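Just passing along the structure, written as structure tokens.
Not every chain of the complex is shown here; the ones you see sit where they belong.
Going in written order, the chains are labelled A, B and C, and every chain counts its residues from 1.
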Amino acid sequence: MRFAVLVFPGSNCDIDAVKAVEDVLGEPVDSVWHTETDLSQYDCVIVPGGFSYGDYLRSGAVASLSPVMGAVKEHAAAGKLVIGICNGFQILTETGLLPGVLRHNDHLQFRCEISELRVENTDTAFTNDYEKGQVIRIPIAHGEGNYFADQATIDQLKANNQIVFTYHGTNPNGSIENIAGICNEQGNVLGMMPHPERAVHELLGSADGKAMFTSIFRTWGEKHGA
Amino acid sequence: MMIAKIHVTLKGSVLDPQGTTITKSLNSLGYDEVRDVRIGKYMEVKIDTTDRKIAEERVTEMCEKLLANTVIEKYEFELVEA
Amino acid sequence: MRNEPTPQQIAEEKIYRTFGLNDEEYARILELMGRQPNYVETGIYSVMWSEHCSYKSSRPVLKKFPTSGPHVLQGPGENAGIIDIGDNLAVSFKIESHNHPSAIEPYQGAATGVGGIIRDVFTMGARPIALLNSLRFGSIEGDGAENVRNRYLFGNVVAGIAGYGNCIGIPTVGGEVVFDERYTHNPLVNAMCVGIMTHDEIAKGFASGVGNPVLAVGARTGRDGIHGATFASTEDPHSKERSAVQVGDPFMEKLLLEACLELIATGEVVGIQDMGAAGLTSSSSEMAARAGSGIELDMLKVPRREEGMTSYELMLSESQERMLVVMKKGREHIAEEILSKWGLEAAVIGRVTDDGMLRLKEGDETVCEINVSTLVDDAPVYHRPSARPAYLDETLAFDPAAVAVPSDLTETLHQLLRTPTIASKEYVYQQYDYMVRTSTIVRPGSDAAVVSIRGTRKALAMSTDGNGRYVYLNPRVGGQHTIAESARNLVCSGAKPLAVTDCLNYSSPEKPEIFYQFEESCAGISEACVALGTPVISGNVSLYNQTNDIDIYPTPIIGMVGLIEDTDHITTQEFKGAGHPVLLVGPQTTGAIGGSEYLKVVHGKVAGDAPALDLTVEKALQDAVLTAIQSGLVLAAHDLAEGGLAVALAESAIGGKLGATINFASGQRLDEALFGEAGSRIVIEADQANLDALERIFNENGVPFAVIGETGGDRLTIKINGEAAIDEAVEHLEATWRGAIPCLMK
């Protein structure tokens, strides 16, 4: 299975995503510069966290217009996997691959901590190694993670079971319905504010993010008979 | 040269947590008369053109594509000669 | 034409004085140049001879620091120091102050401080892996105008540090914050950066090789921060031109960082230095001085942000996110290619010469010609008069009998846990991304932060420490404490302390009493560095931290880095499990309550001598505890600092969500035994089965120790001579400690 981790000017969790894929799965993973227009050789694209273009104007806005995002749209339309983490989630909403927006945290401060998430949907390629309702510990680190969408969109997300993760206990940013991560209707594009790539070793304080990578690999393997 | 003076503000129905926080701080500083604060962006884009009509089209495009997120924001602009 | 004063006007109207040069200094310039300097030249001398760049008051003192050791690859003098940690790896680090800018514009002042120290480290070829800081503010309690302002400064300095560090993607892993009235108009904002590299990646600030091209790289030069260096060296920054404030661009710096590391890795770079204080002036002259060469620049080629900038402005601007690079001749296109890949500019603005001159041209016209060594080596040196401060007689005369032991010591503990200096700093560090790069093993909240080194079993421990009150009460011993506490913090995390970077924050050196504090505390620092084997490899001096006749406490801040040989040795301060013996290692009596946080918070007094410290005992203690940790005998270790034994126990209990029952014998006053702050003491938690082995290690090192209790339950109970002194649910202690700062900052 081949992974691509996109790199925009200002990305800073790209290396962490690469390390996580290598450490958890040992599968090949490339860093792909934002000017690339062909992603056809990859099975899963990770849009990593960080501050693409400084998060200036709106987080994710400038990056969403880069050449590589055209290829990400094609990749997603072909039913292949895309995960946006933190800034990557913001980029995916700005691109329109996922509905809604991520606004300033309601307390207006950046917040870094290990947060507790509830896995709401285990029928996705990203989460089938978790139990439904399982509470996992995954770090957050963001200033603009306050998910918002209008009521119609929220109703739709619920009806289609697109809410994948919610915050358990305290909501760290004011997001609507405690949303921490959502997927698209087809279930092959996931966006989440928390950082699973930061939770892959006990030494880092949690290894609960590992199951995301193993889920992806297993789903892909089942599909491709590997 | 022209300057597009662009106002990007939240759509009416969208809550403005930043505005709410500032309203509260103003109240607690003793400005009890403050009822509500809404926060938006103001941009000045300098454009090398003389054709007002083209400028209008182009700025509209820039707003739609990048300068505003039309899911929650609306924009407005005027063009002035510089 | 330029509308600038002529050389004659500068001399006759004494215009040089407005630049911060005094009459003798100006006379010296005339002598060195053999003519009257023009406007640009006067500006260049004034910034290079400012306290900030020349260290003219502090140099004689700094020279006495121990700076060498078998593991030191680069001592003070470069952009940052470097130490060897084995496996062909090297670590570069430095601390720097941004006190004056932060007093005026806290967010940008702190942010650009972080940006500057990061540049110092990646200039050396190192990949920055961690940031720390050390902060001082006036009191944030109360509703006075000053308290409100202090809260504003605190909130925005923290936000500025977060804003820059988070965006650039370097984790902020540790630091400290202290609140005291003495810092009301002079907050201290010291930022430290740690980077790592292999030995062959080390780069230096050398402009050598005649004809080699000199490039300006990164951001364009604007009119911001002109005379910042001079401004950092004067008494009242508030009266200065406020447009001197610079705005940081962490996004630009992230690109610059990646581009520079890529460029250095090509091996085509001769020398590189960041443009920090005094911008193009100091970077070009220092690079030439180190190489014994000269530099010629064409000012018309310097990329600029604004039209009509003069050479004077270009040379003195402190615009952020810029570097000066000397490439091998004919290889400039490599710089241009790499920089443009990152969307940045690299412009050839001059070349290296061999005549020892800093020569500036505007096309064909020469506008400045100065012998580089007169800027750097001939800068004035002042041996300032020193006099023992009169207040010491009064503070040393303090008699503890004059204050009563509080009747409810549990309440006293709450009072201490609530005081912002001791209370949880979660409000601060939850705004910092301390996990990016996925190497942070011990996060903020323990004695030292620990960052792992990928591909090895090694890890680095790091911390910042300082106690201005101790230094105020006893400059010599206070200086020793600063080093001892830093090293002790590292040892508690399982590291061998390796080297020191220092940021020396003081009031005006022109006051003999202040100079005495400076000299004595630096002597104390040197003594402790020698005793503990931790040389000084880099540092920074910030003087003139005073306003309206209030001098800050003399506040040397120490940043220290230590090596953990194996991640298995990493130890933290929180209690790990019930039923384990708790030991107090080190001297069992505390000395008096002089200088303690307790005396200040509970009795409102800053008096007495600094707490006792014996460097031989300290060294033995650290060796013993490190050996014990490396032997796998220690579950938790926590050094005793502000608030003494009681606060240390409370912190370990809160962190582990686990109580303890402590009972020990003491001949001292209860408040001394509980809250006194003598140095060289560490609390550890160990397995019962390991007590014998521990005893052997402590005895071999001649370190006293006692089992003072046991972990367990949900209360912290401390009995002295069998009588209950403190008894409280850990949960309640935690609520007090955790809630204090958020409540004040609401």
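Convention: a residue touches a chain if its C-beta (ideal position, glycine included) is under 8 Å from a C-beta of that chain, and two chains touch if they have at least 3 such contacts.
Computed from a predicted model, the values in this text were never measured in an experiment.
Overall, the file's complete complex carries the labelled protein chains at copy numbers of A x1, B x2, C x1.
Throughout what follows, only the chains that are shown with their structure count from here on.
If each chain is drawn as a node and touching chains are joined, the picture is a simple open line. Most remote chain with respect to chain B, judged by CA-atom centres, is C. If each chain is reduced to the centroid of its CA atoms, chain B and chain C end up 41 Å from each other. Note on chain placement: the centre of chain A and the centre of chain B lie 30 Å apart, centres being C-alpha means. With centres taken as mean Cα positions, chain C sits 37 Å from chain A. Residues 57-58, 61-62, 65, 94, 100-101, 103-104, 106, 108, 146, 148-150, 174 of chain A are the ones that touch chain B when the two sit in their complex. Partner chain C is touched in their complex by these residues of chain A: 9-10, 12-13, 15-16, 19-20, 49-51, 53-56, 109-113, 139, 141, 143, 195, 197-198, 200, 203-205.
On the chain C side of its complex with chain A, the touching residues are 159, 162-163, 166-169, 249-252, 254-255, 342-343, 429-438, 440-441, 443, 452, 454, 567.
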